[in-house]
Every structure is written in structure tokens, then in C-alpha cells.
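A quick write-up on the structure given underneath.
Of the protein chains in this complex, all but one are displayed in their positions.
When the chains are written out, they are named A, B and C in that same order, and each has its own residue count from 1.
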Amino acid sequence: MPKKLVETFRVEWLQVLDEDGKCDEALRPSLDDDQIKRLFEWMVLARTFDEKAFKLQREGRLGTYASILGQEAGQVGSAFALRPTDWMFPTFREPGASFVRGLPVRMVLQYWAGDERGSQIPEGLNDFPITIPVGTQIPIAVGAALAAKAKGDDVAVMAFMGDGATSKGDFHEGLNFAGVFAAPVVFVCQNNQWAISVPLRRQTAAKTLAQKAFAYGFSGVQVDGNDVLAVYRAAHEALHRAREGKGPTLIECVTYRLGDHTTADDASRYRSQGEVEEWKKRDPIERLKKYMDKHGLWNKSYDHAVHGEAKEKVEQGVSEQESLPPPDPRDLFRFTFHELTAELNDQMERFVGTDGQRDARE
Amino acid sequence: MPKKLVETFRVEWLQVLDEDGKCDEALRPSLDDDQIKRLFEWMVLARTFDEKAFKLQREGRLGTYASILGQEAGQVGSAFALRPTDWMFPTFREPGASFVRGLPVRMVLQYWAGDERGSQIPEGLNDFPITIPVGTQIPIAVGAALAAKAKGDDVAVMAFMGDGATSKGDFHEGLNFAGVFAAPVVFVCQNNQWAISVPLRRQTAAKTLAQKAFAYGFSGVQVDGNDVLAVYRAAHEALHRAREGKGPTLIECVTYRLGDHTTADDASRYRSQGEVEEWKKRDPIERLKKYMDKHGLWNKSYDHAVHGEAKEKVEQGVSEQESLPPPDPRDLFRFTFHELTAELNDQMERFVGTDGQRDARE
Amino acid sequence: MAKLTMVEAINLALKQEMEKDDRVLILGEDVGRNGGVFRVTQGLWDAFGETRVMDTPLSESAIVGVAVGMAVYGLRPVAEIQFEGFVYAAMEQLADHAGRIRTRSRGRYHCPLVVRIPYGGGIGAPEHHSDSNETYFVHTPGLKVVVPSSPYEAKGLLIAAIRDPDPVIFMEPKKIYRSLKEEVPEAEYVIPLGESRVVLEGTDITLITWGAMLQPTLQAAMLMEKSGASAEVLDLRTLSPLDTNAIIESVKKTHRAVVVHEAPATCGVGAEIIARINEHALIHLEAPVARVTGFDTVMPLPKLEKYYLPNSERVVEAINRVIHF
Partner (left out) sequence: MAKLTMVEAINLALKQEMEKDDRVLILGEDVGRNGGVFRVTQGLWDAFGETRVMDTPLSESAIVGVAVGMAVYGLRPVAEIQFEGFVYAAMEQLADHAGRIRTRSRGRYHCPLVVRIPYGGGIGAPEHHSDSNETYFVHTPGLKVVVPSSPYEAKGLLIAAIRDPDPVIFMEPKKIYRSLKEEVPEAEYVIPLGESRVVLEGTDITLITWGAMLQPTLQAAMLMEKSGASAEVLDLRTLSPLDTNAIIESVKKTHRAVVVHEAPATCGVGAEIIARINEHALIHLEAPVARVTGFDTVMPLPKLEKYYLPNSERVVEAINRVIHF
């Protein structure tokens, strides 16, 4: 047959809670009441942290910081589906996910305060430090997944990325690699509509980001990224497939960056407040709250307690971070290689002979 | 609606001539008899050249050479659809396309004989020199297309690549760029099933390469790459869309590399002769010949004449190339920048003072 | 004449060249409506529209590759890499195509391309936003490398870079993007590539530097003056091609030299400068040429940044080492 159909694809959209918190019971993931409360609590912590971090930066107590306001569900819902033994590769906009994993608030602040010790992930926590060069964590995550597979470990890997990252060669090479070797990895793309000032339509002519998965022979799904239950469901299913040896999945979380790109950015230069207001209505925390309220999982006093605890945790982290001794200048050299080379040792000693010393005296 | 379909895709397969040269008249491109003869003649030239180049390499008269045996239709059919004013970006396996464009046989040989002057494309011919680093010509071709668009030139660009190239980040970044800016470019992927010893299934888990276009928001079509009329039709339509401002197209030509990867390779190490024999049956020249025969466009004496002319053209090119004076060692330096820098001038003079001189004396 | 920052001076150069030559266009991430994350392209999107000031996808390799294609076709693209830490992805396009197309096509094609790269430390930026990676480009055949040290310099050098028929990597020191203002003529002027300048004349020692390091180097020279040593300060301006003659002439006069740069020492441009002094002026040296550079380590995050970057104390210390050798 001269002109025949050789392949067809479908991209589906998944939503469990609508904007009024109405739940599609058929799609509701199997989470017990406590777990749903945890999701709520993690999202509140993420937002509480975000507000504080923003303030700290404005007060000059923190360096450049990338807000996660409005993206709490995509981070918490996906990370909540991971097991402690799994590995996670966050971008610079995933503190919410890192908290779920167990990274201390103190360390996230430490990193943004310009201290490498904030990336010294605690032993036992299988998370990669934040990656700044967009998309470059993707092939690394695939490598970790293939290593786990090669060693026969019952481990899945979750790699986060933004919509902008989908334009990077590393996204392509990493996902293609994962497809070819059926790597146990889940790609979570936080489509927050913007890459700094570049809108999604300038990032790709594709209608969805989920469809990019078909280029690599595995499936992609588009999820309401402000619906924590939908995100959890998609992540849970994808991780299950990964563990079953069924290969990778691309999850596109459709969400929105409510804040500026970072504290160094002014989004009013390139986008309308109207668009922002529209998205504010889709607040992921409000949505889950409505659902919990309907099901008697939420009330004012619980809400008050949750916010109180979150505030406490964050303040605790702030004072921990701010009471840390400054890093030792010698750390500049010490971790370049397993052992200091002769040349690095010379450089360190010459240096300690000048600035280092003087600074030590200060 | 919680779980809804947001996007669907279809990948089609195009064939005009079946393996017995039977033509689907509905799909037959509008080419007159002379044009069809040209297609045949160009394919014969390509094959004649290929056989000669292979021999020359074996006789030590040519460097490493990449055979195009079996891929003549994909090269000739696509390039034949171009206008002289269009731009073409070939890989190292497109001499057939370059001949159609008007590149002298002598220059193709010169390049493979290790002489940069073989890449000194004649003025008026808008072709980029052969690109060796796989896939890297793709963003460059897109840039040329965007430049043409910006200048309002009625120019389309054709970029060739292999199946292996689809794994490279440059393929992704280039096609995505082209999609976003609706560049007037046609991507012709010669899927010859192998990237040296790596089979297609190790290159991607996708069922077709054509479907990769959907990741970039434009369409892809899979074509019988051994059917010169199908290739021409697809290329002609895609170029038309490009000129109309309708953006890029990805054409996957399904074909087969009958020879070793290059004269430095031994394909028997990694693939079965049976597979090769299967594909030999799909010879693109034989197929067009059968069609032409049915329609009275081919007979023995014509065939004899065509092969005779091709042989002559190639022998002519060989003697031209072999009678060229060796390149001037100073050319090493002269073309690094518009003007020789002081440092390069020093290096050249010091050099001429030693080897250069001595060699000049030789 | 207006006092401008380097950001304003570069913006002015871009605006004027775009007005003068409609082959000039800009592409990069956030260079359009947002005017660039450093505001270098501010106002150009409004003035010239989105086909001449293109916001691109997040693809450094394609930004350079596409720009190469535009240049080969006949335009004069000015591509921006948002921060130097992200240019590594474009190395293949730079080394395999931008720097090669003229020579590999024996002059049939050439690549009048400018790649602007904000680079270097000193502003407490996040990780991967403070590298000094000029060596990668200086070592790559076919690329020119320019680093302005002030607003006035930036305008004249950028205009020269845009008009140059070959690819130019134009590295903009973030540290001095706004920290110093200078009189910059509205009128067009060109500072030819490949010519360094003597910023301070002196007789006892030659201080060789470029970009943001010119400031601490000048401070060190002033400090030395108090202690009676007269330093000549050379601003190289162009790292490829290097102005070897100027370096040699000055060293022949002073018999001593210190090179100051932010990049790691090993295989840094300082090493090349020392190698050329060795080749052309060894017998004139009274002491080893000293290097004051970044260390052979990863550029640290802000809390340790000040220890990594050369400062006037380290330059003074080196000068004393050389003078009292």
C-alpha cells in the first residue's frame, strides 16, 4: 500500500482534583488520610520556606533565590511518590521536593547563601545537588538509573527539569539514551510556562511537552501540575513502570511560575499581571484544602497548627544556617581531587601566606 | 474532564514505485519524461562514481571514502527538487546529491584525497562543504534558512543527516529552533539502518525517525528511500511548504547502506550478509529502470549510453584531480583569518624556513 | 559627552551598528522583550523588532550554530551566551565550525560572527555564573577573543568586533558592567582588534592584564608608586591575536613583569604571555615573570569568591616578589 499509516500517538491530560477540589474518584490515587495530610503539610512548608527565603534575600541575608510560589504541587506530589532508596536529581527550583526527601531547610538556605556545604547532601539521602546548567542533570540521572539497573538494585530515578530545559541537547540525548536502554527513570518536566522571559511558544512549536517522549519511544503524559493528587498518581505509576523494567516516562506538569524568575528578575517587564492573576486562582494548596475540607481532613485549627509548625521549621533552619561558621578558605582547594596535588598544595600555601592568613587573623 | 485527549499524531509512509517499478499514478509527482531520465542518469553517475572511488581507495589513490551504494535515490531524488538558488548542507555521504547540484567530480575526489581545495565550493553554488562531525550542520542549515527568511530571499534550505545523527543534541536543538521560527528548511534523514556498527534499534527506541518531528511541532513523513519518485515527491512538497512560509518538514528516507561504513570498516563483523542481500533486491536504480522500461523511457542502448557518459565523467574527474599540483604548504596559514596575524606570519616564516623550503626544493 | 556604564556603552554600540548595517542582528536567551538579564540589549527589541532581536529557545549550541549559519549566509549576527558557564555546550560549534569554515573552505565561506559572553566573578553570582574561560577560545584556531576593560573600550572594541570578517568571542567582565562610568562619545569610533594599550607608563615593572582585573592591577600600581616603584600597566584588550610586540617592548624596558588574570593558572593566557616573553625577551628579564591568577580549582560560590579572585594585595605581593627577586 503506497500511502499507509505506520504510527499514531495520543497525548492525554490527567486531572484528579478540579479547581474547586472536586475529586474524580475513579482516578484518585490510593492514599490514606494521613498521606493526604502529609501532602498538604509539605506544600505548606514549601510555601512558607519560599516566602521566608524571598524576604531574606530582600534583607540581604541570602543570595539570588528562585521562587517556587505556585509550583508546590508539582514538586511535592512527585517527590512524595519516591522511596528513600530512589535517587532524585533536582533543578534549582525544587526545594519543595528536597524537603520531602529529607534535605534540611538549613542546607537549602546555605546553598543560596553561597556556601558549597549546602550541596554536601547528607549520607543516606540519594539526591544529587541542585543543577544550575539547565538540562545537564538529565543524562547524569539516566546514568545513575542505568547503574542501578546494571547492579540489579531496586532503585528508580527521578529527574526534574523545566520547560526551557526541553530545548537543550542534553534533554534529547538523555531521554533518547533512556529510551534505548529502558532506564528506570522518570522525567518530571515542570512546565511553568516561562524560561525567565521566554514564553513556552518561543521554546517550542509543539502543542505539549509530553509529546516529546514519543520521539524516544516511550510515553508522555500531561498532568495538571497544580493538582497534587494528579501529579502523585502520574509519578507513582511511572515509578512503578520503571521498577517493573518497563522503562522511562515523561510527565509534563502544567503549572505556572507566579513569582519573578529569581530575585534578580522583574517579570513585569515581559508578562501581564492579568496572566498571573488567572493562575493565582488555580492555587494548588487551596485546591487540596478544599478537597480535604469536604472530606473532613482540614479545619482551621489544623491549618493553624500546620502553618505554625512550618514557620517554626523554617525559622529553625534560618537560625541554624546563620549561626554557621564561615567556610574555611582552604576548602577552595581540598575537594578538587581525592588528594591535593603538589601544584594545588603550592597554590594553597602561597594563598594562605597572603589573604588566607590575613583573613584568619580578622 | 479529568482524563482527556489533548493531541494525536499520525506518521505516514510514502511509496510511489513499488519494488517492481509499478507506479501509483495518484501519487506520481509531475515530472516529464526528460526529468525522469535525468533522475536515472544522476543515479547512474552516483553509482559509477562510488564504484570508482572505492577502487581508487583500494589502489591507494584516495583516502578513506564513505560508499553510497544503495542510497542513490535518497540523494538524487531530494537534491533534484532543489532550485539553484536554494542552499544545501550535505553529510559525508551525499556525493550523489552534490553532483545533482553541480559540484565537479574532481572536487569530491579532491576532498577525499585529503585536500581542502575540494571544499572550496564554486562561486554561485550555494552548498556547504561536507560536514564530518555528525549532526553539527543542522543548526547551521537552520541559521542559513532564517537568514534567507530575514532577508526576504526566496530561498529554501535542505539539510541532510543520517539515522545516527538523530541522537545528537544538534539535531534536537536545530529542529526545535526551526519549528519555533518556522524556518524554510527541509530535513532529509537518510535512515540507512546503521551508524557504523550501531543498528537503528540501538540509536532510538522510536518506531520511526519521522515521528521525531512532532516533538518540534511540525510534520514528519516516512518515505521509501529507494524509490526516487517518492523521495522527489516528498522533497518537492516540503520545499514548497518551506517557500510558502509553512515551516520545516522532516523526511525520513528508509534505505540501506549496502557497503561498509567507510573503506576503513568491515561490516561483516557486525551484520549478516542475509540482511544485505535482502536490501540488494530493493535496488533504487533497478526499480526506476523497470518503471522507465514499462513507459518506453529505457532501452539497452540508452542504458549503455548513460553508463558510458557516467564512466567518462568520472574518469575525467579522476584525471583532473590526479593531475592537480599539490597544495601550497602556506595554505595551512593563509585562510585562518581574513588577514594573517603577526603570530601566524611568524609561524609561517619560521616554518617556510625549514620544511616548507626543503619541500619547495623537492 | 555622556558618562556611561559598560552596559550602556555596549548597548549604544549595538544600537548604532544595527542602525548602520541591517545585516546586524541579535539572538540569544532573554535578549528581546526583557532586554537581556543584564539589560545590555535594553530597548533594541522595541527599536528593531523581533526578527532582528531574537529571543531564542534555551539552546546554547544552536544559538551559536544558527548564528554561524546566518553569518555564512551573509548576515552579521551578534549572539549572546547568557553567562560564560553555559558556553561549554557551544564549544563544538565554535571549534568545529565557526573557527574552521574559512580555512576548510579555503576562503569560499567565512563567518563574521560575534559571540558576546558576560564572564568572570566578583558579583556574588550563583554557581556556574562566574567562570573565566577565555583560554578555551584563545587556544582554538580561527577565533578572535576580545575583553574590554572599561565602557569606552567596550564600545570601540565591540564595533570593531562586529565589523570583523571573522568570528570574535567578545567577553564582557560582569564585575565592571556597572561599577565604573566613563565618558563615551556618542559618535562612532573603532578600536582595532589586536592592539593593546598602555594604561599607565612606568619603568620598573610591567603589569599585564585585561578586563575586570585592570582595576586591582591599577590599584596595585598606585600603591607601588608610594613605595617608589614605577609600574607600567598594559591592558591587552585582545587575547587572540595577542599583541606580542607591545608586551615584549615593555618588558625590554622594565625587565620585570607580572601577569594578572582571573582564570585558573594552568594553561591560562598568562602562561602563553610568559612563553612569549621567554621566547623574545628572556635575556632582558631580571626576575621570573609572576602570575597572579585564579587557582587551579573550581570557581567557588560567593562566600569564598573573594579568596579566589586576584586583588590588589596579591598583585602588590607579586610585584614585591619580582622586584626583590
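Operating definition for what follows: contacts are C-beta pairs under 8 Å (C-beta built on N, C-alpha and C of every residue); 3 or more make two chains touch, one makes a residue touch a chain.
What you are looking at is a predicted structure, and each value in this text was computed from that prediction instead of being measured.
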> Given the contact definition stated above, which residue among B:Cys23, B:Met107 or B:Val134 touches the chain not shown here?
Replying inline: B:Val134
> Looking at B:Leu31, B:Val44, B:Ala195 or B:Ala230, which residue reaches the missing chain?
Replying inline: B:Ala195
>> Which candidate, A:Leu17, A:Ile36, A:Val180 or A:Val314, sits in contact with the chain we can't see?
In response: A:Val180
> Out of C:Ile274, C:Val292, C:Leu309 or C:Ile323, which is the one that touches the chain we can't see?
Replying inline: C:Ile274
>> Contact with the hidden chain only, please: which chain B residues?
In response: 63-64, 92, 111, 113-116, 130, 132-135, 164-165, 167-170, 195-198, 202-204, 264-265, 269-270, 326-327, 329, 331-333, 336, 343-344, 347-348, 351, 354-356, 358-359
> What residue numbers in chain C mark contact with the hidden partner chain?
Replying inline: 61, 85-86, 88-89, 91-92, 94-96, 99-100, 103-104, 127-128, 133, 135-136, 138-139, 141-142, 240, 242, 263-272, 274-275, 277-280, 282, 285, 287-291, 296-298
> Which residue numbers on chain A touch the omitted chain?
Replying inline: 87, 116-117, 119-121, 123, 128-129, 133, 136, 138-148, 150-151, 169-170, 173-174, 176-177, 180-181, 331, 335-338, 341-344
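Note that only the chains that are shown with their structure count from here on.
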> For chain A and chain C, what's the span in angstrom between their mean Cα positions?
Replying inline: 36
> Just how far, in Å, is the C-alpha centre of chain C from the one of chain B?
Replying inline: 40
> Between chain A and chain B, what is the gap in Å from one C-alpha centre to the other?
Replying inline: 43
>> Can you pull out the residues of chain A that are in contact with at least two other chains?
In response: 167-170, 202-204
>> Quick check on chain C: which residues sit in contact with 2+ other chains?
In response: 56-57, 59, 61-62, 89
